[in-house]
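Note that this complex is displayed minus one protein chain, with the remaining chains in position.
As written, the chains take the letters A, B and C, and residue 1 is the first residue of each chain.
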Amino acid sequence: MSTVSLDRLNAADKAQFAAMLGAIYEHSPWVAEAVAAKRPFATLAALHEAMMDAVRGADDAAKLKLIKAHPDLAGKAARAGALTADSTGEQASAGLDRLNEQEFETFHRLNAAYGKKFGFPFIVCVRRHSKDSIFRQFETRLDHDVAREYDTALQEVFRIAALRLDQHVEAPDKLNVQGRLTTHVLDTHSGHPAPGVAVELYELSSTGTGRLVTTSVTNADGRTDAPLIAGRPLPIGRYELRFSVGDYFARRSLALADPPFLDVVPVRFAIAEPEGHYHVPLIVTPWSYATYRGS
Amino acid sequence: MSTVSLDRLNAADKAQFAAMLGAIYEHSPWVAEAVAAKRPFATLAALHEAMMDAVRGADDAAKLKLIKAHPDLAGKAARAGALTADSTGEQASAGLDRLNEQEFETFHRLNAAYGKKFGFPFIVCVRRHSKDSIFRQFETRLDHDVAREYDTALQEVFRIAALRLDQHVEAPDKLNVQGRLTTHVLDTHSGHPAPGVAVELYELSSTGTGRLVTTSVTNADGRTDAPLIAGRPLPIGRYELRFSVGDYFARRSLALADPPFLDVVPVRFAIAEPEGHYHVPLIVTPWSYATYRGS
Amino acid sequence: MSTVSLDRLNAADKAQFAAMLGAIYEHSPWVAEAVAAKRPFATLAALHEAMMDAVRGADDAAKLKLIKAHPDLAGKAARAGALTADSTGEQASAGLDRLNEQEFETFHRLNAAYGKKFGFPFIVCVRRHSKDSIFRQFETRLDHDVAREYDTALQEVFRIAALRLDQHVEAPDKLNVQGRLTTHVLDTHSGHPAPGVAVELYELSSTGTGRLVTTSVTNADGRTDAPLIAGRPLPIGRYELRFSVGDYFARRSLALADPPFLDVVPVRFAIAEPEGHYHVPLIVTPWSYATYRGS
Partner (left out) sequence: MSTVSLDRLNAADKAQFAAMLGAIYEHSPWVAEAVAAKRPFATLAALHEAMMDAVRGADDAAKLKLIKAHPDLAGKAARAGALTADSTGEQASAGLDRLNEQEFETFHRLNAAYGKKFGFPFIVCVRRHSKDSIFRQFETRLDHDVAREYDTALQEVFRIAALRLDQHVEAPDKLNVQGRLTTHVLDTHSGHPAPGVAVELYELSSTGTGRLVTTSVTNADGRTDAPLIAGRPLPIGRYELRFSVGDYFARRSLALADPPFLDVVPVRFAIAEPEGHYHVPLIVTPWSYATYRGS
C-alpha cells in the first residue's frame, strides 16, 4: 500500500476509497466501506475516529471475525511468508523475523496457550514494543479474563490501524502515534556543547546482549543531526546509550588520568511511553557526569 | 611468612631478623642482612627506606641478580607451582593463575620478547594492576630502552617490597601502599541516603565480559559497611559499578513508569592511582542520576 | 552553672544533687529533688527521663507553676537583665537580645496576646529556632486551643531541660539534642576536592538582610576543619551558604570568561530538623554546579 493524500481519499469514488484503505484493518475492507459515505473528512483524526466507530458499532460476530483475521506473532503464516505487507513490516520492526529457535518455541507455546484460553489470536501493536516487551505483554495478558482480553485486543487493533493510517495517508494533521528519542552532550569542563562525541544506542534484551539500534555523532551544538528514534512509536523496552567521552576529551588535549576516569559512558534506561519525547542528555566532565529524562 | 611486629624485628638477633625479612626481596635475603646493623627502626618507613638504600648501594651485578631472581609472570615456574609464597599470592591477585590458553600464550610471547630484548624478566608489582593493565604495561615497556627498563624494574621491585612489608610487619606507621574504593547512594527524591541498594563491582576486560569483584548492599547511611576495595592497592584498570535502584524505588512504593526509567544503573570508570581514594557515589531519583569522582 | 559529671551527681548527697541540677527546670529545683532518691542513674537519658516523669506526675497546679516560672521572650525581665543565666544565654542564642524597636514591639504584642489567651507565658526552646522561626511559632501557636498549648508548653520545657542537661552534665551517653551542618566543595573540573574556598554562612530573615553566622575556608579535603554548626541544635530557619568559587578557579590559572561565569555561588536552603545532620555540598566547575541535602 503506497501513500495517498486525504484530499484524494475524499475525492475518490467509493470503491477506490475502500480499496485504498482496505488494508488499514487486517483483511477487513468492510471497515473502510462503512465510512465512505461519511466523507469528506477534514482531518486524519476524523477519519480514524469514524473507522473506529464503524468497528465499535459492528455486531459481536463481525468484531470477533476482525480479531481472528490477525495472524499469530511469529507464527506459521509468518514463517511461510503468508502475511499481509503491513503485518510483515510490523513483525519485522520488533525483530520477530529474526528469532532464534528458543524464542520461536516460546512464541509457539505462548500463541497456543493464548489461543486455547481466549479462542482468538494474541494481538499487540508490535511497533510499540521491543521483543522483550512483547514477551512481557504475552505473560501479563495470559492472566486476564476473556472479556478484558477482548477489549484489549480491539484497543490494539485500533492502535495498529492508527499507525497504518499515519504511514499511508498524508493529511494536514498528525495522529499522536510517533515518539522521539533525542540526546545532547554538554561539556561542563569547557562550558560548551561537546561536538564529535560518538553515540551508540542499543536495545537491551533479558536473554542476551544488546542489539545496536543506531549510531550517531554529536554536532557543533552537542546534539545529533537527527533524533536517535523518530517518525514511529518508541518501542517499549530497555535501552543503553553509550557515549565515547574518553575519545572526545583526549582530542581536546586535556591532561587526563591513564587510563582516563571516564571512557565510554553507558546510560541505561527504559522507555514506557511509545508516543512520548525522551530526551536523555549527558552533562559531563572528565571526572563526573549527570543524566536525566528531559524533554 | 607470617606477621611480625617491628618491635620484635628490632629485638631479634641478626640471623632471626634476616630470616624474618628474607622474603621481602625475592630470593635475596642479603638485603635484610645488610640493614640489620642499622636497627632499631622507629618506623616501617625507615626500615623500607634502609632496605631500598641497601639495594641502591649494591653493585650492578648484585642488582641485576636481584632483578633476575624474579619469576616470569604466568611463566613456567608459576605453572609448575615453583614460585615463592609471596609471588604465588601476588600473581593470583591479578588472576594470572586463571588464564585461558590464549592469554597464557600472550604472556609467553611477551615474556620471551621482553627477555630477549632486555636480558632480564619483566617485573611489575602485579597487586597494583588488573590483567588488562599488565598487558598494557608489557606493551608500553617493550618500547623502552634497556637503561629505562632497568630503572623501572628496580622501582617495581621496591613497590613489591613495600607491599610485602605492609603485609608482614606490624608497625606504628603505615606505608602508602593501600588505596580505597567507596561508594554512596543518595536518594534526592526523598532527600535521604538510600538504604538497601544492591551494589555490584565488576572489573572489566578488553577481551570479554566483566569479572565480579564484590557485591554489597547500602546501609542506613547509604554507604556500604566496608569499602568495596581496601587494605591493598587498587588495581589499575576499568570497572563498572551496578546499582539496583529500580528495586530500591519499587520498595518505596513510588508510582514508577512500567518498565521504570531507571533500573540497574551502570557506572563505568577507570582507576589510575592504586594508592588513591576513589569515592564514586550515585545521586539518584527515579528520573535522573549523577556520579563523580569524589574523595 | 558549671559542668558536673554524672558520677559526681550520683555520689553527691541529696542537697548537693538538687543544687547542682536546680536550674535544669526554670526556678523549679523541686524537679531535681524529686528524683534524687532514684539514683544512681546509669545514663544521662535515664536522668532526663526520670526528671520528665517527676514533672508529668506532679499535680496540675505544680505544672502550671512550672510553666509560669518561665520568662517572656524578649520581655521586661530580659530587658532588665533579670533572667536566669541559662535563659539569658538561650535568648541571646537566637538574637533576642539584639532586637530593633519594631521587633521588640512585635514580641511585646505577641507576648500580651498569648498571655491573655492562655494565661501563661509563651515557651519555646529558643536554641532550636532562628528569630524568624520564633515569630512563625508564635503566630501558629496563637491559633491553638488552651489544652493543646498546655501540652506544647510542657514539651518545650522538656526540650529546654534536655539541652541544659546536655550542656551541664558530662555522661557516657549523649541526649539527641545536637544537630550538625557541614559542607564540602568538590571540583569536578580537576577531579579533586577544592581547597581554599572561602565559605560564608548567613541566616536569612524575612525582614531584612542576612546575619553572618560563620565563615570558613575549605581544607585539602574540600571540607571545613570544623562543622559550620555543631554542638547545639540547628536553629530552624532559612540560610544561605556563599562559596567563593571564582577566586578558587582564578588561583588555579584556568582561562575563565571575564567576568567569570560563576563567582560567588549562593546556596539558599532551610533547616527544619534541629537535631538532624545537614550536609550541603557544592559540586562545581567554572560552568556548572550542583548541590543537595546529603548526610
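Note that contacts are C-beta pairs under 8 Å (C-beta built on N, C-alpha and C of every residue); 3 or more make two chains touch, one makes a residue touch a chain.
The shown structure was predicted, so the numbers you read here are calculated from the model rather than taken from an experiment.
Student: Using the touch definition up top, pick the residue from C:Leu212, C:Ala226 or C:Ala270 that touches the left-out chain.
Tutor: C:Ala270
Student: Would you indicate which residue among A:Pro193, A:Gly210 or A:Pro266 is in contact with the undisplayed chain?
Tutor: A:Pro193
Student: Write the list of subunit B residues that the hidden chain touches.
Tutor: Residues of subunit B in touch with the missing chain: 188-191, 257, 261, 283, 285-288, 290.
Student: What residue numbers in subunit C mark contact with the hidden partner chain?
Tutor: So the residues of subunit C touching the missing chain come out as 133, 236-238, 257-266, 268-270, 272-273, 287-293.
Student: On subunit A, where is the contact patch with the chain that was removed from view?
Tutor: Against the missing chain, subunit A presents residues 186, 188, 191-193, 221-222, 283, 290, 292-295.
By definition in this document, only the chains that are shown with their structure count from here on.
Student: Can you tell me which chain lies farthest from subunit C, using the average of the Cα atoms as each chain's centre?
Tutor: A
Student: Show the residues in subunit C shared as contacts by 2 or more other chains, in ascending order.
Tutor: 188, 191, 283, 290
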